[in-house]
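Right, subunit A next:
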Amino acid sequence: MSNVAVMGNTGTATDTASTARAPFAPWDRRDIPGSFSVEATARRVGNYKWTEMKLFEALGGWIATVPELDVKMRLGTHCYHHAWHADLWHKRLPELREMKPERLTVPANEAMERFIEAMTEPEAPELTIEKLVGVYRVLIPRFIAAYTYHRNNTSEITDAPTIRSINFILQDEFDDWRDGEMLLQSLITTRDHVRRAAEHQARLEAIMVEAGGITGADSIGTGDNTNTEGGA
Partner candidate 1 sequence: MSEPSTSTATAAVSTAKVTVSPEEFTFVEYDATEIATIVAELAAQLEIANPIRVIVDETTPLAKVYEEIDAASSDATITLHAESGALEDRKHPQSFSPKAARESLGRILLRAHDRMRPEFADAPPDLELTLEQNAAWDTYCAGRLARMGVEVNQQRWRYNHRNRFGFDDGVDAKFDLIWSSDDLRWSDIAAGGG
Partner candidate 2 sequence: MRQFFPVEDLARDERFVQTNMAERMKDGRTAIDVKASSAKSRGATKRLTPDRHDASDAARGLMHGIMVGEIQALEGAGRTAHDFATGDGTNDTVPFELKLDMARQAWDEARHVEISAKLSDWMGTELGEFAENTVLFEAACSNDPVLRLAGVNRALEGLAIDVFTQMKEFGDVAGDPYLEFCEDWMLADEVTHVKMGSDWLRKVTANDPDRRTKALEFQQVVDKLFSFGGARGESAESSFSLARRFRELAGFTDDEVDTISQMDHEALEERKEAVRKYRERVGADA
């Protein structure tokens, strides 16, 4: 569907000139349809909410376990960011005809549950590198990917509220990713640190690949999730 806007008055410059304008200005290229139905969007949003919740809970729990003061404080700030994201999704679900948000607040699949368990497993005070790698080198990049794919493929007209939330959330994800990556670069200072970071990342990436991503195989449009509707 396309609109060619007819702009300006076609009559003479008098007080009776028409005010009829095309509904979309020439520079407004938003269009329909998008790639996701209401139900598919709700399913993705439920997966986002579940994962953001798990992330903020993990960050909150880790605060007491890390001895590094700057990391401790950053985790507190980021805990709130992801809690707020979970809240945005919690509020979006009823708008997508899901009146019981907890029903769709589920992991995409069993592998995502295993991923979160593996990611949150490090607790000892000397494992700050592992804790941060799991979040900032595996999970948050996956969030950025899934949110970007969703934003670029959903309808900017029918699904504007989701896009608005994604835009705000993505800003946090990029900022938090940068914070976490810089902390990691400051902590990884020996070959042994590099080895630990790489091994832990590989372990987690392998599980994430099994999961397919935060919303399963179709997280970034490269897989088929038709058999995994409703999550785990």
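In picking the candidates, the idea was that all candidates are chains of the complex that A comes from, given by their letters.
One rule holds for everything that comes next: a contact is a pair of C-beta atoms (placed from the backbone, for glycine too) under 8 Å apart; a residue touches a chain by one contact, two chains touch by 3 or more; residues count from 1.
This structure is a prediction, so every number in the text was calculated from the model and none was measured.
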Please state which of the candidates 1 or 2 is in contact with subunit A in this complex.
2
Within the complex, candidate 2 is touched by subunit A residues 53, 56-69, 72-77, 79-84, 86-87, 90, 102, 120-123, 125
